[in-house]
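Here the complex is missing a single protein chain, while all its other protein chains stay put.
In this document, chain identifiers A, B and C correspond to the written order of the chains, with residue numbering beginning at 1 in each.
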Amino acid sequence: MQLGMIGLGRMGANMVRRLMRDGHECVVFDVNPAAVKELAGEGAIGATSMEDFVSKLTKPRAAWMMVPAAVVEETLAQVAPLMEKGDMIVDGGNSYYRDDMDRAKRLEPTGVHYVDVGTSGGVWGLERGFCQMIGGPDEAVKHLDGVFASLAPKIESAPRTPGRDKVGGTAEHGYLHCGPSGAGHFVKMVHNGVEYGVMAAYAEGLNILRSANIGTKKQEVDAETTPLRDPEYYQFDLNIPDVAEVWRRGSVIGSWLLDLAAEALLEDPHLDNYEGRVSDSGEGRWTIKAAIDEGVPAHVLSSALYERFSSRGNADFADKVMSAMRYEFGGHLEKKP
Amino acid sequence: MQLGMIGLGRMGANMVRRLMRDGHECVVFDVNPAAVKELAGEGAIGATSMEDFVSKLTKPRAAWMMVPAAVVEETLAQVAPLMEKGDMIVDGGNSYYRDDMDRAKRLEPTGVHYVDVGTSGGVWGLERGFCQMIGGPDEAVKHLDGVFASLAPKIESAPRTPGRDKVGGTAEHGYLHCGPSGAGHFVKMVHNGVEYGVMAAYAEGLNILRSANIGTKKQEVDAETTPLRDPEYYQFDLNIPDVAEVWRRGSVIGSWLLDLAAEALLEDPHLDNYEGRVSDSGEGRWTIKAAIDEGVPAHVLSSALYERFSSRGNADFADKVMSAMRYEFGGHLEKKP
Amino acid sequence: MQLGMIGLGRMGANMVRRLMRDGHECVVFDVNPAAVKELAGEGAIGATSMEDFVSKLTKPRAAWMMVPAAVVEETLAQVAPLMEKGDMIVDGGNSYYRDDMDRAKRLEPTGVHYVDVGTSGGVWGLERGFCQMIGGPDEAVKHLDGVFASLAPKIESAPRTPGRDKVGGTAEHGYLHCGPSGAGHFVKMVHNGVEYGVMAAYAEGLNILRSANIGTKKQEVDAETTPLRDPEYYQFDLNIPDVAEVWRRGSVIGSWLLDLAAEALLEDPHLDNYEGRVSDSGEGRWTIKAAIDEGVPAHVLSSALYERFSSRGNADFADKVMSAMRYEFGGHLEKKP
Partner (left out) sequence: MQLGMIGLGRMGANMVRRLMRDGHECVVFDVNPAAVKELAGEGAIGATSMEDFVSKLTKPRAAWMMVPAAVVEETLAQVAPLMEKGDMIVDGGNSYYRDDMDRAKRLEPTGVHYVDVGTSGGVWGLERGFCQMIGGPDEAVKHLDGVFASLAPKIESAPRTPGRDKVGGTAEHGYLHCGPSGAGHFVKMVHNGVEYGVMAAYAEGLNILRSANIGTKKQEVDAETTPLRDPEYYQFDLNIPDVAEVWRRGSVIGSWLLDLAAEALLEDPHLDNYEGRVSDSGEGRWTIKAAIDEGVPAHVLSSALYERFSSRGNADFADKVMSAMRYEFGGHLEKKP
């Protein structure tokens, strides 16, 4: 079938490639003409403007936006008026699910369907396929099934869950219609919240392993510092890249994120190429807000998010408050690093 | 080669089976004669007593204890005096790494080598292989290499980490000599700490998904309760088993633990078969103690551990203290469930 | 001066009493005529309807709403149309600061000033005075200064902060104009977030003290449970009410909340009168959302909030997920309590 793609960054371009591999026709547009040209060279139908893009789509038209969340609104403002009843607009980026709901409602009177698709797989999607969490009206989602199926990893990409054969559905093919508008990005949002938690679990564990030799280091002795009681039990110089590697096979904590950690650590065992300033990109924050609205505890996911905030220096004033209090009640001066 | 196995519970028995499959000779002993008989029926050499067990081992003897941490000490007290210089005792259970260090030191004068092996893989080890984290003297670890290799998953069980071919080592075969005595169980300890964190990340995320329909429920309005501001954004009835399934393919958070969650949820979508009283088994606790000794923050791993404590009712008194304070300053009475 | 009070619940009624003590004239209204009658009996001017209430106010009118957050909107809808340019409406309840900002903006064209006042002090305010955090336009806040000053605790209620005499301001009198509309409830919101954190700190500490005798209890020994290694160090039967009491004098953690805890524990040492279902009332939730928007870590305040969620059973599904995973990978059955 045919799909139009707006936004040919790394994600959008790879989606187009994966679709073309499966024989789909792709009409492509990007504000950057060079990106259009590149994909046209690979077999896509290039468009020079939004109008041109829409005119090249066959009805019912299907336009997939793969643009930063911050520019979805203006992109939509350009494409939506060119569409007609029965056409479909997909937001495949990282939008807040509430915006999907609002946009879908706004488009409703025009008869244009709005579909929200959260995708996971990062820059690996071309090769591994894109996991897709989909929200929107049944009709449009059904129409796009061929696209979702081609973008998705194959069922063979993981061992079949016992009993799944009796249940069926697309979930085991790597895409899922989660519910009405917003449901796709809601599930993707929580997915990323979980991702933060899983990443932090590995990160903390590896940090503990890395300091397993702390007993070999000189300890301070003064009125404030408690000496390590049992330095003889902290004498291990562990090979962190090897540990990450060994956990990849047979252990309970094997995962794709661990695969990536093992890879990064093999290249750069002390991770000297990183400063440790960890970004966060919206979904992790929204996940916590949802947890709070729902009254559901989220100790781990929140901690993982806050650790990212701290990594960028945002706890500094709080730390100063604690130092100041210590000075006031105990005359404690801060120690120099 | 030959290995003696003491303790034929699920883990020990399956290790013996996996070793015999690879052609190793296994001498087996357990306090329960039926367990010995069963494995003897599968080709192992059964022993009727510890003395009989040791007498059937060829020198240098290698005895692997696969018993609960709480009975390692007495098992060791029985087997160690029967061993000689150059013999090897392996603790393959869940011992505290400090006990390994103490035991190794105790055995040193006798010339008997003590090797600690943390294994992960649970009841799946027979099929998937056992990930092994090993501590102890080089000589003994080298001698046992064939055993470790047979117990371990094969290198094919995971895609090769790019660049690993230039580094070599056993890590990518699923076993690793981590360092001197205690290093194996230290790494396994942190492994389990991470496991708790990863599990909790999924659990919290799925809980948030499950309450995504909270806006459809009746809200209380009184002086104390804040009404949900935007119930229209919490109207999703998500299919949790399907979500767990779709995440298994192509997504960033794919993992073996997720595979298991998907399996459990498919069988019992609301998990009605569980009370939610989550046990913890030592390593998670020791991991946090290590983090504290090292001065390394472990927000996520601690939260995951505490959640298990809470699940068993251990926060109750603290909760009562908070309720009592609220009553004292605001006259707030507890609401009934 | 004169103040009109709408809402004569415990908080509103006590405010009126405190104001009358200082010689202010109070016009009072409540949907419950009995509440009006009671205060009229104590010297207030009762009103029988909102119209009656407004008609009894002298210009510029000042009407203070002390009603549940959930009914502020409808109360405002009744009173605002009766007011005129230069009049003042105060929201002294627990509104979300964003609502204040929206309401102030809505009223702006009418020239009616909107003032938001977060008050702390609970049912003790009559006696101890009400700490007031105020947001709104300078003119109105200045006009109401006498009211704020009478409601506030006196400067003598706490030792003077060294250097405050050179700075002046109302803060040390127990009320503060924090900024424009919304600023009062924003500061109050964070106040309550901190309150949750402080309460949880005491609660956790007292819980740890209470279990200091855990070594005297029978420990299980099985493959999963790690026995307490040093039961001899957990043999203390501590008197929790006495501990709370002794901390009240001279210790670093003395506070009013501790005073209340000591009082509650003296009355009911095991807090058997409480179930431990701790409510939360909005501000704690909003505080975390603000922290997230600001990118500021809030580990402690979030944990304190989540503990309240957990106390009401909201972690149950997450706990079941963990139990189910444990069963899948290790065949672990849940233990019975």
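The working rule: contacts are C-beta pairs under 8 Å (C-beta built on N, C-alpha and C of every residue); 3 or more make two chains touch, one makes a residue touch a chain.
Everything numeric in this text was worked out from a predicted model, so none of it was measured.
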- Message: In the whole complex, not just what's shown, which of A:Asp91, A:Glu204 or A:Asp242 touches the removed chain?
- Response: A:Glu204
- chain C residues that touch the omitted chain in the full complex: 97-98, 101, 120-122, 125, 128-133, 152-155, 157-159, 161-164, 167, 169-176, 178-180, 182-183, 186-187, 190-191, 193-198, 200-202, 204-205, 207-209, 211-212, 214, 228-230, 232-239, 242-243, 245-259, 262-263, 266-267, 287, 290-291, 293-301, 303-304, 306-307
- Query: Taking the full complex into account, what residues of chain B touch the chain not shown?
  - Reply: 252, 280, 285, 288-289, 292-299, 302-303, 305-307, 309-310, 312, 314-315, 318, 329
- Contact set of chain A toward the excluded chain (per top definition): 9-10, 68-71, 94, 96, 122-124, 199-200, 202-204, 206-207, 210-211, 221-227, 229, 256-257, 260-261, 263-265, 268, 271, 273-282, 285, 299, 303, 307-308, 310-332, 334-337
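The definition used in the following text is that only the chains that are shown with their structure count from here on.
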- Item | Interface ranked first by C-beta contact pairs | A-B
- If chain centres are mean C-alpha positions, then the most distant from chain B is chain C
- Message: Looking only at residue numbers at the chain A/chain C interface, is the share used by both copies over half or under half? Answer same or different.
- Response: same
- Query: Going by CA means, which chain is nearest the middle of everything shown?
  - Reply: A
- Task: Using mean C-alpha positions as chain centres, tell me how far chain B is from chain C in Å, no decimals.
- Result: 43
- Message: As a quick test, compute the distance in whole Å between the mean CA positions of chain A and chain B.
- Response: 28
- Cα-centroid distance, chain A relative to chain C, in whole angstrom: 37
- Which chain A residues sit where two or more other chains touch them? 252, 293-299, 303, 306-307
